[in-house]
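All protein chains but one are shown at their positions in the complex.
Order as written gives the chain letters A, B and C; numbering starts at 1 within each chain.
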Amino acid sequence: MSMLEVRDLRVAYGAIEAIKGISLDVDEGQVVTLIGTNGAGKTTTLRTVSGLLRPVSGEILFDGQRLDTVKAHEIVKQGIAHSPEGRRIFPLMTVEENLELGAYTRKGDSIAKDVGAVFDRFPRLLERRAQKAGTLSGGEQQMLAIGRALMSSPRLLMLDEPSMGLSPIMIQLIFETIAELKSTGTTILLVEQNASAALALADVGYVLETGRVVLSGPGKELLKDENVRKAYLGED
Amino acid sequence: MQTFLQQLVNGVVLGATYGLVALGYTMVYGIVQLINFAHGEIYMLGGFGALFTYTVLLPGGTPVVLALVLMLLGGMVVSITAALLMERFAYRPLRGAPRLAPLITALGVSIFLQELVRNFYPAKSPRPFPQLVDPSHQFSLGASVEISAPRLLTVVVAVIGMVALSTFVRRSRTGRAMQATAQDPDTARLMGIDTDRIIVTAFVLGAALAAVSGLASGLQFGTVDPRMGFLTGVKAFTAAVLGGIGNISGAVLGGFTLGIVEVMATQYAPDPFSGGAWKDAWAFVVLILVLVFRPSGLLGERVAARA
Amino acid sequence: MTAAGSSYRRAVGSQARVVALAGAVLLVVGSVLPWARFSGFPGKMTLAGPGGARIGPLLLALVAALLLRQVPGSARAVRAASTFAFLITGLTVFFIGYSGGGADYVNAGAWVALAGALVYLLGGLGLDPSRPASSPPRSLPDAPWALPAEWLLTAGSTAVALYVFVHGLGIQSANVGRPNDVVIRGAISINALTNDGEFLAFLLLLIGLALVATRLGLLADLSAITKKHPTVFLAAGMIAATAFPFTQNGNGYALRIAASIGVFAAAAVGLNIVVGLAGLLDLGYIAFFGVGAYVAALVSGSVTSTIHTHIPFVFVIFLGAAVAGLFGILLGAPTLRLRGDYLAIVTLGFGEIFRITANNLDGNSGPSLTNGPNGVSNIPDLTIGSFSFGDNHHFLGVDLPFQANYYWLEIVVLVVVMTAFLRLSESRIGRAWVAIREDELAAAATGINTTRLKLLAFALGATLAGAAGTVDAHVVKVATPDSFTFLESALLLAAVILGGMGTVPGALVGATILYLIPEKLRFLQDLRLLVFGVVLVLIMRFRPEGLIPSSRRKREFHDDSGGADALSMPPGHGEHMA
Partner (left out) sequence: MQAPRLVRVAAPLIIGALVLSACGSKSESGSGSGNITLTLGVIAPLSGDLSAVGNGIKNGVELAIKQANENKTIKGVTLKLDAEDDTAKAEVGAQVAAKLVADSSVIGVVGPLNSSVAKSTAPVLSQANIASISPSNSNVDLTNRGVLATGGTQTRPYKSYFRVCATDDIQGPFAADYAVKDLGKKTIAIVHDKKAYGQGLAEAFAKQAKADGATVLPTETINPGDKDFSAIVTKLKAAKPDFLFYGGEYPEASLLTKQMKAGGLNIPLMGGDGVDAAEYIKIAGASANGDLATALGAPTDSLASAKQFLTDYKAAAYADPADPYGAASYDAANAIIKALAKAVGDGKKSGQAVRDEVTKEVQDSDFEGVTGKISFDQFGDTNTKILTVYSVKDGKFVAAKSGTFGG
């Protein structure tokens, strides 16, 4: 049994169907990536998994339990953390407060320890711990967003476009972080436009086009696929 | 100079009421971007709840301090109940509705609550409010500037209320969640925050502070009436905008600013534009000037426009 | 509630149709039998035959015939019909009993009808209410008679609307003849109660029929047809509006109400430019209306005017409009860069400043201009040429009280404002306004001068309000600061939003409803405002987009993700909330 199963999911914004029947699986310990162009339905998929959107039909199972009827704020408690597209840090709160909010569902004094762990992972954040998050650079905000997601001690970490709009050095740092998380056994569902980097890292990849899965397979294999190379890696 | 100082005190007292009520506007606005025009009525209900507690529930001869505490509780129960019902049955069904629909709902709720009290309390004319704090007891602030006991009480409870709220929002877990919801409700939900509950919390806290203000106003003036919420509501909303709506310190600052402007306009505005008849006009002129130069209010965050 | 409903439906099952039909038959029988044992109710309720409030249950019972053939939506239509048939029957029986002084005064027909209505309701509620798949509006078959038939339908619907309006307004002057105790309980109450009972029954019938028509898709069909023939529709509407005074047989009150609705509607349409098209929330709109009214009052030649001048009214309209427009620019220029809700409070403030100023410019607490709280009174009747608006006339065998003159004038003003709105909304400017309303940044990015256009909307709205105000001053005969309070602005805004933003019919319907509800709630006396508040909340609860939402808005934003535009509440936590 997979940790996360998505079965024949359909999601619509008003009259427009954004996802037209997607199925996918994420197994414990895997890194699974969704790639595709803008509007393919990647972000919508993540937002539906975390309960911000309600599917028209289909189901989502987490550890075999139905997830698509659970409220968004309950889903976090079940062990799914979502670092949203565009980072969406809380701009008027300090870095430290942002991290503490990441652990909102948890109680106890291990929170302080985990904040420390995030600072260990991202020393830049430690320097800016008392600064308003809105004043951080894009890369720093992304670190904060990932760190904040980690604060809920998730079993499944969903990252939406973590490299978007960042400098090459930052992008490298972010992917290194993801690789590191993978090596510690964290299960990750990664949405990326940077297909080569994502596929290189992923155990399994799904290619989405206009709301459907058009191709799936182990990341390394997709990386070699001719169609994928043409469409997403910008090669002729 | 003496007159000026006395007027300053008068302005601070007036501003304290505006500030307390403005907090309710600003919290609800900050979180759901709803101008809850019926919040003034919540303040009015707080006053009536306290009066009801005193005249109907309390036995004669209850010690003053105990009576005051119980009246405050009674007022809060009424205010909070009304706010909860209002949120649940009038506003919540309208989430996702066109932006202006809740504004009309708020207007309807406001009219409804005023008329409800007027017809069924019944209070077709102002109701006398027990004078538990002697208004003729004056505290001297030096140089024959004075403040009467109930007025001092108004300022003291207002300041306590404001500081308590501010601390709550800044320090407590729920307060943090309120801030988060105000800044980005979707992401707040991703953190595990039940935003519906946060919205309810904002209504409840606003109502509690309004009840404090309603009681203070009853003690200060010795009357409560069903229309008292409307004017105060408009002023408090103005204060919230003046300070930067959505900003808690802004609401407080806005309240005091507005109160002082009104009082000073009464005394010092150039003739013939001075006096009570013009003071509200001056208050709005100051509001417009402030907004022309600081479009987000005195303490409003300049939030970068995002598409 | 829903669970209880579905278990009830399961219990009734397939018998529901039979029960409903049986109830309907019984109701038809009951509705033609005598209902009352004393005379005076409209429609000869003491005699057999349909009449008065009995018409409603009868018509709604006939809807049950739909069950004999499976028409799409018929189940939902019959449910609605049975519900309202029961409400009307129950209400009427209550009123008969109440005005009579006991159940003895209710005749057997009423009891039969009540029993029938109950059975009908029980059957109706048992029907399966599932919503049929929506289909595009049907139209008439392609035949030579189709075009005239469509014209007829278009004109006919206008005539029906006029009839409904006239009838609804006219329910007020019946006399109930139970002289024995006229004074005791009732000098006031009997008359009032029977009339208001009848009006409520009429209102319920209207709502019931409208629901039936909506559920059968008839309304959508009709509106599609009328849209095909806008000229016919407009002409029919004009004729109906012009003809209205002839239906009133000298009743100045009805004309007065109609004229007030007209001026209120004109102001609402004007406000709709500002709020509905350009998306600027204006909470002080009544001030511009007030500017127009004061200008007209001051130069009307009234003895109480501080400016002892008399300018012919044809010029005054333009003068009032121009001055109001100027105030619009004065206020708009510095403040239009404010975000939505900040603009709202600034306009509210401006409205209050206007009222306070008008209240103070009396030579005591300010320069002498407006007479302060006394206002400018004794405003003379309008004269244009040798025609005085204050004279009663007699034309085509009908008495036309002087209110008819003002009514027609208001209609002219309304038509002008409506035309302005329609022309603007279809123009380039109108499209630019809509663009600004939906997304100001994007609009600016496409090269639209947003500041100038917003100012234009503001000024135009103010101008139209000013023009309407000049007429109103002569109708009310006094201009006082009390007439221009924040509540008035809020009610205008409510009219726009209740009706549906950005449309002319919306503003018309909203203004009519908001004006008539308090007028027709008079019998509630002190509870009337209370009920009014509840009505506002309920309408918004069930039609948050307004009664007649803009189809254009739907068309342009059909792919909208459900309310992410500038005028939407964050949809239960929308995308952007900074």
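Here is the rule we use: contacts are C-beta pairs under 8 Å (C-beta built on N, C-alpha and C of every residue); 3 or more make two chains touch, one makes a residue touch a chain.
As the structure is a prediction and not an experimental result, all values here were calculated from the model.
Undergrad: Among the chains in view, which touch the chain not shown?
TA: Looking at the complete complex, the unshown chain comes into contact with B, C.
Undergrad: Based on the whole complex, identify which of B:Glu87, B:Asp184 or B:Asp225 touches the chain you can't see.
TA: Here the residue in touch with the unshown chain is B:Asp225.
Undergrad: Given that one chain is not shown, which residue among C:Thr304, C:Thr383 or C:Thr451 touches it?
TA: C:Thr304
Undergrad: Identify the residues of chain B touching the omitted chain, counting contacts across the whole complex.
TA: Its contact residues with the unshown chain are 3, 6-7, 10-11, 13-14, 17, 124-126, 128, 131, 135-136, 138, 146, 148, 151, 217, 220-223, 225, 227-228, 230-231, 262-263, 266-267, 275-280.
Undergrad: Considering the whole complex, not just the chains shown, which residues of chain C touch the missing one?
TA: Chain C touches the chain not shown through residues 10-15, 18-19, 22-23, 26, 29-30, 33-34, 37-40, 46, 104-105, 107-109, 111-112, 114-116, 118-119, 122, 126, 172-173, 175, 177-180, 182-183, 186-188, 191, 250-257, 260, 304, 359-360, 362, 364-365, 372-375, 377-378, 390, 401-403, 475-478, 480, 482-483, 518-519, 522, 524-529.
Rule of thumb we're sticking to: only the chains that are shown with their structure count from here on.
Undergrad: Could you state the distance in Å from the CA-based centre of chain A to that of chain B?
TA: For chain A versus chain B, the centre distance works out to 43 Å.
Undergrad: Could you work out how far the Cα centre of chain B sits from that of chain C, in whole Å?
TA: Roughly 35 Å separates the two chain centres.
Undergrad: Report the inter-centroid distance (CA atoms only) between chain A and chain C in whole Å.
TA: 51
Undergrad: Which residues of chain B are in contact with two or more other chains?
TA: Residues 183-184, 186, 188-189, 195.
Undergrad: Mind pulling the residue numbers of chain A that touch at least two other chains?
TA: In chain A, the residues touching two or more other chains are 91.
Undergrad: Help me check something: in the complex, which residues belonging to chain B touch chain A?
TA: Checking each residue of chain B against chain A gives 173, 176-177, 179-180, 183-184, 186-195, 301.
Undergrad: Which of the residues in chain C end up touching chain B in this complex?
TA: 275, 281, 334-335, 337-339, 341-342, 344-346, 348-350, 352-353, 356-357, 359-360, 364-367, 439, 441-442, 486, 490, 493-494, 497-498, 501, 526-527, 529-530, 532-537, 540-541, 544-546, 562-563, 566-578
Undergrad: List the residues on chain B that touch chain C in their complex, please.
TA: 29, 32-35, 90, 93-105, 107-116, 118-119, 182-186, 188-189, 195, 234, 237-238, 241, 245, 272-273, 275, 277-278, 280-281, 284-285, 287-288, 291-292, 295-297, 303-307
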